[in-house]
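Got a structure here, written out as structure tokens. Questions coming.
Heads up, one of the protein chains got dropped from this complex, but the rest are sitting where they should.
And now, chain A:
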Amino acid sequence: MASNDSAEVAATKASPDSPRVIPTLQGWKDVTESFDIAKNELELGEMIQSQDFNLYSAMSAIGLMDPKMDLGCGKVRDAREVQLPQALTAKQIINVMDQLLACEMSWLDSHTLPQTVFSCVYTHRLSEITQLELFTFLRLQLATMDSIITLVEDEKVADEEDFITWTHGFQIRPLRPGQSDGDEETLRSILKDIDETTARDPEYEKAERDAIALRIRFRVQFHRTVRYFTGHWQYDQWQSDGKILAELEQLVNSWSTCPFLHHVDKSLIDFVFDESINRHLLTSSPPRSAPIFDVSSALRYLKAIVNELKAFVSIRDLALVSPDPMHMSLAGIVENRHSLHVAVHAIQCFASEFKPKALTRSLMARMMLPPYVSLLFGHHHGDFIRLAMTDLGLDPKCDVKQIEQPGKLRRGISSLFKLFCRNQGRQRTNVLREVYWWDRFGVSCREVSDLDEAESGLRGDPARILDLSSTNQKGLNPSRSKQIESANGNCEAKPANDIKHSIPYYGQKPCLQYLSLELTARLMVHHWLLGFECNLYQTYEYSAVYFNIGYVLMSLTNATKTIVSKMSPERSMHPLRTALFLYDEGCRWLCKAFLTALEAFSTNDSFDYTSSYGGTSPTSTCQKIFGSGELWYEQRFGMFKGLQNDLVYADHESFLSFLKMQEESLQDDSKEADISILRLRDAADSFLTARRKLEHAKKFSQRCTPNAVTPQVLKAARVAVENSLVISRLLTAQTHPSTLTAKPSARKVSFNFSRHPHFPVLTITCT
């Protein structure tokens, strides 16, 4: 109810504990007395609550005048009332430009615009900037930011924790609003004018003129780069990407060595950059801290983005190269580009190694889209399906039309590549969606096949999955041994070109089913391997993780063998694809080796390690109350229980029965009573087998350079070698105790992931 006695209301003195008296405002009424009466009517603990008041509302509520929550309390400035300096000196202009870059990089690093770029008073009063250099710099910066925001919003691979696209109503516009083309003309005009403009001012020294010109050239080039990679270029200029990035890198390097970087007018910067001018815009939920980079850190961040882009663009050379690039024409190299798996592997390695920033990932996602994919894969038509066709041994020119559901396949592959454009945490969650998509796709392609499923090795029997060595086959059913040998074919001894059988090629549907099985398996392995990168596993879980990875890798390589067996004689597996196949085989043996070694440590009291849930960690008391090994296993691996395309989920019982069968198999053929020693020997053999596979892979991968497979092969091979030495030394100590100077009371097992993110080097230290 409006009150004309607002002055009287305002003058009313509240009790010492109440908030300060509000200023005089017409229409306000003091309801304190009414509130007290209502409060006394409530029972102790009774609460009035709306059904709409949910957890989000609760967490978003702020306590007014609480400095932890209320950003509105404290110093606030109005950007419109700040008295801008009449004219800045050259050094001051340089300082402001540097700080604007620092704010921009902080924004790209997931902080809000009000706390970064728009903490600069000049961004609110662009039209009042009298100095053309500063105006040009800021205008270009805002135009680039507009392109970046549009890109990130369109591609939708960045999440809230990566990048905030909310503009808060700030004026962020393209260089030429309403015109999608024509930026290049404006940029050239700016470059032409910049030297004239700085030369005109008699107060600028040469070094200052050069520094200002450098910063504006950078802005031009950065804007050009973003526009180029977001698809605003002439198609036949696709080979210019290296040149654009090289020029950008040179400008960034020059900026990093600029002598004016460290001559900062701090009082000016503190005056011009102040986030309190945007207090009213910040989110109502408790504030997130926004540490702004210093200029040197900002330039390092920018260099990292440039490096990421350079590395990503070079993937087209890594992913798909002809067997003999030196003697092939460009057209021939382009024609021979193929292998979906090698491309997926290359992008996966890039994402894992660089953990690219949101801007890079959004640009990656844009470059994955069919209209732009030629930049990446070199096909003029950017047809994803051609990648899959070559992996299946089909002629990309002729057989595309025969594929059923091409649109669906294209969607699946596009989505698959885009998966790697998410941050790691989101990748690990989203990969489950892709796994199930490919699984359902495979089921839809399934036909009744005349092939013996046992020969193809696809029906999973975990008991034999990881024991496919000639020595272990002795303990198995003879007919099964023959099946295994048939499934293995001669892959282990000969290059993939010689794997071809005389079985005729039956058609595309079964192959598409196997392709989907391969991709399903590859994605499952990726999900588990990301667990290592995200540091999700405790050491007692490693055994089961390696068991599951090895088991699925077995299904993957078996599916590949089946596809190869169906290839027509004139088609063969690409050397890089062969290398990847052998790398997968090598990893499978690494998994078996780790599993066996860890079980050996677990069954020997002298090792400080347990592989079972409920050993020393977590506490056995809690295990009894709260859960069991089976529940833990289901939680960790059970998300794949619903797969239907012949990829059998290895449940906890299968895992335990495999371990038991392995133990029995090892004991059958040996007089050694100590199972841990038998396991260690088996682990040593497995590490050596892994090493052989990986060296074989290296021979194929080195035929096509550069590529992303060779570095992975070398890393894994090194781990295999080092671990086989560790196990050998351990075996010597175990079997010849006299070599020890003193019997260790306990031996601690630790895992060093510095050589390879997924396969550690084992370290045994005596305590």
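Worth pointing out:
One rule holds for everything that comes next: a contact is a pair of C-beta atoms (placed from the backbone, for glycine too) under 8 Å apart; a residue touches a chain by one contact, two chains touch by 3 or more; residues count from 1.
Here is the rule we use: contacts and distances are computed from a predicted model.
You can't see one chain of this complex, but its UniProt record names it "N-alpha-acetyltransferase MAK3", from the set "AP-3 complex subunit beta", "GPI ethanolamine phosphate transferase 3", "Translation initiation factor eIF2B subunit epsilon" or "N-alpha-acetyltransferase MAK3". Within the whole complex, the absent chain has one touching residue among A:K192, A:H262 or A:K641, and that is A:K641.
Contact with the undisplayed chain is limited, among A:Q538, A:S568 or A:T763, to A:Q538.
The chain not shown here touches chain A at positions 44-45, 47, 49, 53-55, 57-59, 61-63, 66, 68-69, 110, 161-162, 286-289, 291, 423-425, 428-429, 432-433, 435-436, 534-538, 541, 613, 617-619, 622-623, 625-627, 630-632, 634-636, 638-639, 641-642, 644.
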